[in-house]
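Let's turn to chain A:
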Amino acid sequence: MQMLQSSIGRKLVMALTGLCLVGFVLVHLLGNSSVFIGADGINAYAEHLHALGPVVWIFRIVLLSLFGLHIFFGIQLTLENRAARPIDYNQKKNIRTSFGAETMIYTGLAILAFAVYHLFHFTVHATNPEISVGVLPLDAVGRHDVFTMMVLSFQKFFISAVYVGAMVTLLLHLSHGVQSLFQTLGVLGSKTLPVMEKIARAAAIVIFVGFISIPVSILLGLINL
Partner candidate 1 sequence: MDLTLYVWRQNGPEEKGKLEQYAAKNVSPDSSFLEMLDEVNNDLIENGIDPIEFDNDCREGICGTCGCVVNGIPHGPQEKTTACQLHMRQFSDGDSLTLEPWRAKAFPVVKDLVVDRTALDNIIESGGYTSAYTGEVGEANQTLISKPDSDYAMDAAECIGCGACVAACPNGSAMLFTSAKIAQMAVLPQGEIEAAERVQNMTEAMLNAGFGNCTNHYECEAACPKGVSVKFIAKTNREFVKALAK
Partner candidate 2 sequence: MILDGKCPTGPIEKTWDKHRFDMKLVNPANKRKYKVIVVGTGLAGGAAAATMGELGYNVEAFCYQDSARRAHSIAAQGGINAAKNYHNDGDSVYRLFYDTIKGGDFRAREADVWRLAQVSNNIIDQCVAQGVPFAREYSGLLSNRSFGGAQVSRTFYARGQTGQQLLLGAYQALSRQVKAGTVDLKTRTEMLDLVVVDGVAKGITYRNLVTGEIESSWGDAVVLATGGYVNVFYLSTNAMGCSVTAAWKASKKGAFMANPCYTQIHPTCIPQSGEHQSKLTLMSESLRNDGRCWVPKRKEDCEKAAADIAEDDRDYYLERKYPSFGNLAPRDIASRAAKEQCDDERGVGPGKRGVYLGFQTAIDRVGEPMIKERYGNLFEMYEKITDENAYKQPMRIYPAPHYAMGGLWVDYNCMSNVPGLFVLGEANFSVHGANRLGASALMQGLADGYFVIPYTIGNYLAGVKPGEVTTDHAEFKKSREEVTEKTEKLLNINGKRTVSSFHRELGKIMWENVGMARSEESLKYALKAIPELRDEFWQNVKVTGEAKGRNGQLEDAGRVADFLEFAEVLATDALHRKESCGGHFRTEYQTDDGEATRDDENFCYAAAWEYKGEGKAPELHKEPLKFENVKLAVRSYK
């Protein structure tokens, strides 16, 4: 309990949940990359996931709790931190911090909003029901045709723009978040910190490029039906 009331305890929760969420994002990216193999790749991947049955649900619940904790403490800490300076400076110059660090709460909330949209889009099929797997015919081997759904979706410029925009916020969020979580976990020293800052930024860029490569490739026609 003391852990969840203390300053460092909650920071550790942010770091640990953040670390898991980064892990999830990486796995998700790897899975999604199967789209480059074509319909066979991604449809098989989706089929495998579904075959896991209840494990998927356990996974979803764990993921949701991680998200929940990360969001709850993120908001709580931000509110506390704002209250710590009730009167703001007329002029304040930040020297060391980054745009990503300063906008964590906004990028975080934006990612939350995107996640909700993303679920409505690809999982619940509420936003574009006309291009959902339920409506589309099964693929040649009788699987849900996730491939076609993705291609049709991202051929719509608006949807691609939303996804790319969301990945920009993720980029910003991770550019600070990744090195920050290692600092919080106490594994950094004065020599390793600058190195980790570079690695973290590079990782954020890799994740960003990885994710946007899908809608961009579809928009450019590199992947098509």
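Selection rule: all candidates are chains of the complex that A comes from, given by their letters.
Keep this in mind: contacts are C-beta pairs under 8 Å (C-beta built on N, C-alpha and C of every residue); 3 or more make two chains touch, one makes a residue touch a chain; residues count from 1.
Because the structure is a prediction, the values reported are computed rather than measured.
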item	value
Candidate from this complex that touches chain A, chosen among 1 or 2	1
Residue numbers on chain A that touch candidate 1, as the complex places them	2-3, 6-12, 77, 80-97, 101-102, 104, 176, 179-180, 183-190, 193
